[in-house]
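Of the protein chains in this complex, all but one are displayed in their positions.
On to chain A.
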């Protein structure tokens, strides 16, 4: 006996650990969302290039597009253009699209569209391109007053900084101060961001600190026309350090996406003029699981392959019902062995709960009660005829079918569409319920039969309610390993020896003295 108990304990521990382990792996490692309501941002970015084509000669438009090895997953990318050849080439961490055409006339419009999401990109840090860059650069030659002003600025920067990081930060802050005479001289009246960046770059070059320009797009749901925002970055030997050229703040905010880096303009047009690029961002939310299925095709993460989501859609729907049956069974187990409610048969309430799916709860209970009551009266009439079991059951079943048909007809005439759902209400379940209830009635009396019937309805309703909580259905369908935990609990219940709740009432007489 003891060995058996130990055996059981080990088995339960194993099952629960396995269930929790697999689920935790799915949630924390694979990142599968815990609720269905979880949504993810999906960004659709349009870059529209407009220019006026020269009347003669070939046209070649080159534009930077984001490199795809960043911390996002591209779901779709398209180049929309009429009569243009498209080619994309990579160069030094940038990607550039080239549209070319033999000839064109008037205003030309070209589109680039990227649909991307930040989720499911795996571990961004590891995915980032093996960071590389130079950590030394030659000083940019300067002359005269500029050189003196730069050097004058440099010495306090040196004093106020500890390393490359703070050095750059401090330099940007100094240049940002419009009251400084030296800064005024260096800027020469042009206080634009790009000019500031240029000055910062040349000052840092004196200290042999390399600096690179990065052009970013802001991922914001606000509908505004934006132009690429300039950021500066420097390589410290291990990572890229990003700086805001206005404030000197370090670190790239998470809503920025790098479009390209370097000093070249976003778009260059040969054979055209007055080119302009405008960006439009569109943010939509998408169900996290759907998104996962979409990204599945675009990334190496195939974590949904071996889940129930890998099944055909119609089969999935069946499984969403089937996988909840253990929950219903668990309800019955608890109600019978812990609470002590009496039900008809063992799993009849689960079948009734499944039947409630089609009729809705309130209507289902009304229907169940009505048909069972009518069936019982028929059954008690048949009792007088002293029929054998099988013919009697057949008569009851036929009667139930006729009853259901009549209820459907009436409710349809009355305009209650709900009544039509009855047609699929499992009548065999009803017949067996009537039969068993009437046997109980004869053997144990009406009071007991009523008690059992009410217990069955309660158990069935409870099971139905639990089996139809969408969040629970989603959770168990997505993390089926939870069922192992349930099995563990059921096994433990198999050796539960305590009182049932109703027994406390039943034996109460023993305590009165």
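The rule is short, and it goes like this: a residue touches a chain if its C-beta (ideal position, glycine included) is under 8 Å from a C-beta of that chain, and two chains touch if they have at least 3 such contacts; residues count from 1.
Going forward, contacts and distances are computed from a predicted model.
UniProt lists the omitted chain of the complex under the protein name "Alpha-L-glutamate ligase-like protein" (options: "FAD binding domain-containing protein", "Alpha-L-glutamate ligase-like protein", "Branched-chain amino acid transport system permease protein" or "SufD family Fe-S cluster assembly protein").
Touching the chain that is not shown, out of A:7, A:412 or A:444: A:444 (per the contact rule at the top).
For the chain left out of this panel, the touching residue among A:102, A:158 or A:495 is A:495.
Seen from chain A, the chain kept out of the figure touches residues 1, 337, 340, 386, 388-390, 442-445, 448, 494-501, 503-504, 506-513.
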